[in-house]
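My questions will all concern the structure given below.
Complex shown without one protein chain; remaining protein chains in place.
Residue numbering begins at 1 within each chain, and the chains themselves are lettered A, B and C in the order written.
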Amino acid sequence: MLHASDNYWVSGLVVLISLIIVLNVVIAQQGRVPNIRRIPGLNAIDEAIGRATEMGRPALMIPGITGLGVGTLAGLSILGNIAQSIARFGNKVILLSCDPIVTGVAEETIRDAYTNAGRQDLYHDEDVRYLTSEQFAFAAGAAGIMNREKPAASFLFGDFFAESLIFAETGQQIGAIQIAGTPQTEQIPFFLAACDYVIIGEEYYAASAYITRNPTYLGSIVGQDFAKLILISIVLLGVIGASIVQFGHYHAGFGHISVELQKLLDLLKA
Amino acid sequence: MDRTIWHKMQSIDSRYIYAALIVAILIPLFCSKLVYLNIPSKPSIDFYNTIEHIASTEPNGLVIVDGQWSSSSRGENKWQTQAIVTHLMMRHVHFATLSFDTQNHTLTNEIVTALAAKYHYVYGVDYIDWGYRPFQAFTAMLKGLDTDIPGTVVHDSSGKPISSFPIMKGVRDIKDISAIIEISPTSSIDGWLGLVQGVNNTPLLYAPTAISAPKYYTYLDSGQISGMLIGVKGAGDYESLIHQPSFGTRATGALSFVYALIILLVVIGNIGHLKLRAMARTETEK
Amino acid sequence: MTDPNGYLQHILSPSLLFGALGTIALLSLVFKENKLYRLFEHIYLGLALGYDVETTWTEALRPQLWDPIVHDGQWVWVLTIPVGLMFYGVYTRRFEWMSRLVFGIFFGAAAGTVFQDMCQRFVPQVRKSFKPLVPPPPHPGDIHATLHAVSYVLNNALFITILVCVITYFFFAFDIKNKVLLLMARSGRLVLMFAFGALFGATIMTRMALLIDRMYFIFVDWLQWAPK
Partner (left out) sequence: MKHFFQPINFHEHPGAFYGHIVLGLAVMFGVLGILQAVPRQYRKWIIAVFTFLGGLFYVAEFFLPAHSGKNSLNKYDDVVANIFVVVGAYAIGLGVISLLQLHVRKVVRTAPGWGNSAALIISFLGMTVFGLLNEYAPHRLLFHGRLFSQGIRVTNSSVFDFLFTGGIANFGSAIFSMIAFFIASAAYRAFRVRSLESSLLMTAALIIMLGSVGFGTILTNWLPLGNDPKSEFWANFRIENIAQWLLLQVNTPAQRGILFGITLGELAMALRLWLSLERGSYFDKEV
């Protein structure tokens, strides 16, 4: 499906969901700020930061291994909020980046975090390091740095792939508290096995809302929940429709209805 | 409470685990005479039976062997390729190799030429190498194979027109192809499923890495894929089916040792954990 | 060893020796971080960065900037240079905001493709979830017709139940008090754990095959101690 005009029902559904999200963001920005449920993994962030400060060891951050995409930007947003708390505790951050542009954005994000916390004196250029764009060379470099700098806390938020277990298991073996999240669901089993706290699926995109309680994020979450309601009802209606169509094979009387219903079901066929 | 046996059982140092893992791999690597308990899985048997059926019913049938793997997944795909090509040559089935990855073209050729010498397979008569095409041409080539194979492939890897070879006599389009074999770590088989398999219901055989196999079980159920060699165990299965044990068999043996080690470790860890929990509970009850 | 000189030459052939020493050094990290690992870690990072730079020229800048300008006279591509320089505002205080400007353009581009991605990749998944709870008419001559019908309906019912329960777990803003919904959310998380366990198990074989292949590279390809 290259263009919206290929199937107006599909693109219409996406536009409807987009409008619902934007509407809820605007509503929340005008004061009606909703509340959201607890996300277990994220309560541990303060505990991890406290521990790192007590032990006088830095905190490690990795914003995933892809370029500037929506997943990486969500990760940087979370890491920026965490860095601000770390700065307030007067501790050091080491952020390892796998993409030149992400390095530039990360440098500004961490520098702003320290400035907002009034501790720009603690921020050094070497705290944000670009290693390489090659997946496994980056993993080798990160594992080496983790073993040598021995961070007490490790925050892994972004797009991770096969190398995810190298970061997580290395962090576990140097005794760091690890909190991880990624939109790549195939890697969540490995974070579950090796990290202390893991945020799963859409919790990744709800993390910033949960940490900052910012109206824009909270409004967006409400919009996403409404969208989920719509999708669930579409699926259930589809299941009922498909069942009736199947039932039509047994009763001739249903023949006409099932043809119409089949057309309705195929509206969402890209 | 000094470190009791139960503590030790639930917190074995990782380095001992890694040393045991290396030993579990090296034993089969060095002892090629060891006999391994291996039961071929049903998808492997279906793969084998499909080739056997072609060998007995279509003596001049042509099979396409498409390779998309490179050295990064040679640990699984190399041994699958070797077992498949061995079987094709044993049963004197004609085949044409094709690659959409430069490294694959050299790696596959190394395997085929080595086996061709052993089975006296003649280039141009028993087998042919359609050569390498850039991946950007993948979709266009697949569509072309449906209707006009000589026009789409045009020349073999050495540049000679393929219609000049005896093996290609009478091969016009996909109806003249007995089966398609896809050996790949990626989901490139989606192209064959979407553009070629349905045209003439040509049997499609797939040799993926173990990690990408689950996505395609649905196609096994629906019959769109006729057989599947899953990872290096698929290669081991196939070697035992054609009674030609090679490294695939030993690698499958190593897999069995490694899995046994992991399951043993999980059991030990749980025994230690449950015992300590029971002791702690009796402690609190006192 | 039939021919010691030949064997020595094989062992010491540069490419093979470099690869084998690097493999041993890098894998030694699992036991303990050591000097040899550190050296090959830095060599690997240097090589990878060098390769980044080389491929940036050969696969991006030469074919899409240099050749069009020099060979096809498309001088207009030179105008991308000032935009590219804006990145380097990050190193100055005065032009720092300029780097945000060009980063912003990239944010916009990353966001702009989301509509097509959702229509092309996601909505078909919604469509494929319309699984009927009424079995299809049986194939003629199928002795297990009722069995197939029952398994068809049960499998589809299970599929839809799991799908809806997992989605229910990801509700954040609605304060779920209703008992049934709470149960669905809780069971959604449990099914997720079960699915993640299955995913973990399905990944092991490929990862182990990689280590077996590295052992093959060291003990068969290089040292030739183990049989081929």
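Here is the rule we go by: contacts are C-beta pairs under 8 Å (C-beta built on N, C-alpha and C of every residue); 3 or more make two chains touch, one makes a residue touch a chain.
Keep in mind it's a predicted model, so treat the numbers as computed, not measured.
For the chain that is not shown, the touched chains among those present are A, B, C, taking the whole complex. Looking at subunit B, the residues touching the absent chain are 10, 12, 14, 17-18, 21, 36-39, 41-42, 45, 71-72, 210, 214, 217-218, 221, 230-231, 233, 252, 255-256, 258-263, 265-266, 269-270, 273-274. Think of the hidden chain as still there; on subunit A it touches residues 2-6, 11, 14, 17-18, 21-22, 25, 29, 67, 70-71, 73-74, 76-77, 80-81, 83-84, 97, 99-101, 103-105, 108-109, 112-113, 115-116, 125-126, 128-137, 139-140, 162-163, 165-166, 168-170, 172-173, 183, 185, 189-190, 192-194, 200-202, 204-206, 208, 212, 214, 216-217, 220-221, 223-224, 227-228, 231.
Here is the rule we use: only the chains that are shown with their structure count from here on.
Here the chain-to-chain distance from subunit A to subunit B, counted in touching steps, is 2. Just to note, of B-C and A-C, the chains joined by more C-beta pairs in contact are A-C. Nearest to the overall CA centre, using the mean of each chain's CA atoms, is chain C.
Comparing the centres of all chains, each the average of its CA atoms, the largest separation from subunit A belongs to B.
A separation of 35 Å divides the Cα centre of subunit A from that of subunit B.
A separation of 21 Å divides the Cα centre of subunit B from that of subunit C.
Separating the centre of subunit A from that of subunit C, both taken as means of CA atoms, is a distance of 16 Å.
Across the assembly, subunit B contributes 14 as residues in contact with two or more other chains. Put simply, subunit A touches subunit C in their complex at residues 1-2, 4, 7, 10-11, 13-15, 18, 34-37, 39, 68-70, 73, 101, 104-105, 107-108, 131-134, 137-138, 140-141, 143-144, 147-148, 185-186, 188-190, 192-193, 200-203, 206, 209, 218, 221-222, 224-225, 228, 231-232, 234-236, 238-239, 241-247, 249-250, 265, 268-270. If you check the complex, the residues on subunit B that touch subunit C are 14-15, 18, 21-22, 25-26, 29-30, 32, 74-76, 209-211, 213-214, 230-233, 247, 251, 254-255, 258-259, 262. On the side of subunit C, the complex with subunit A involves touching residues 26, 29, 33, 37-38, 41, 44-45, 47-49, 51-52, 87, 90, 96, 99-100, 103, 106-107, 110-111, 114-116, 118-120, 123-124, 126-127, 129-137, 156, 160, 163-164, 167-168, 170-176, 192-193, 196-197, 199-200, 203.
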